[in-house]
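With one protein chain withheld, the remaining protein chains of the complex are depicted in position.
The chains carry the letters A and B, assigned in the order they are written, with residues numbered from 1 in each.
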């Protein structure tokens, strides 16, 4: 093989390296991004059950809570000073994970009580226990600041959670751009 | 070209092969995974219409039915022995695809009747026909066993479908990890 042929091979390898690099940069990471907009007990629980399932298979999981979903992260023990509108919203929306309604069969409040009883009977964890597990698995929770503004929620009234951040929609875009899967519920 | 240069080229090619192999292993397959949690006629129909559309374009389609969605797969002709709670749930939830409510304009039961009439008029298939098509296209249906436990549903009361499996959330995680797209509705 002559020098020109060797140079040609080298050039082809370099071209391939550049293409592989682009593929690697754009390849989705082993991450799951969940946008939780629903504030219904059944959907929030489903989000955590899937999140924990994915984390058990070593996926990185990011959960972005927005709109009604943010109410699931309020701590009923914490109270904050608010203006009239904030107080009204605060009173109308659930004050914690324990107070979320069901999307179906709410039955004037009986539905969630029944579902929780049945879950307990079948050894399914409560939302509060799922949250504790999520913290242990290193699942990251992001709270949408625009939603907090709209609903008059303050950082001081959210639960203590090791990996919780207050972010804008740009962070969510960044999270799902890198994720293998993202869904919004 | 000397021996060292040839060895160098070979080493570079091998390094590239290893990187391409990793990319290939992690590349999403041509699969669509649908998590059907809603038990509303409109959402379940949308799931099947998209599933059949994807199958027509040669995508593999996996449908995971959970929570309220499982009720869409019950066969009204089959009855099973249940305890009191199971009986109650069985009676409160739709007993088949034909009994699903609408997410909007339910109108005390008139909405679904109207929608079905209009769909027929426009040559849109009914949910029962979509299910038959899905079976023919080889679309796989997975029923969430945790949801079955919660709602007291037994395997014996589900429809006959050639590709139906009863699975846990881990299977769903595996399905969507390999899929090109997954959504949850």
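In the analysis below, a residue touches a chain if its C-beta (ideal position, glycine included) is under 8 Å from a C-beta of that chain, and two chains touch if they have at least 3 such contacts.
All of these numbers come straight from a predicted model, not from anything done at the bench.
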Quiz item: Among A:68, A:142 or A:158, which residue is in touch with the absent chain?
Solution: A:68
Practice problem: Among B:27, B:80 or B:113, choose the residue that contacts the chain missing from this document, as touch is defined above. | Solution: B:27
Quiz item: What residue numbers in chain B mark contact with the hidden partner chain?
Solution: 1-3, 5-6, 9-10, 13, 16-17, 20, 23-24, 27-28, 30, 42-43, 46, 49-50, 53-54, 56-57, 59, 103-105, 115, 118-119, 122, 124, 180-181, 183, 185
Quiz item: Contacts of chain A with the missing chain: which residues?
Solution: 1, 5-6, 9, 12-13, 16, 19-20, 23, 26-28, 35, 37, 39, 66-68, 85, 92, 146, 149-150, 169-170, 172-174, 176-177, 179, 181-185
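The rule we apply is simple: only the chains that are shown with their structure count from here on.
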Quiz item: What is the distance in Å between the mean C-alpha positions of chain A and chain B?
Solution: 22
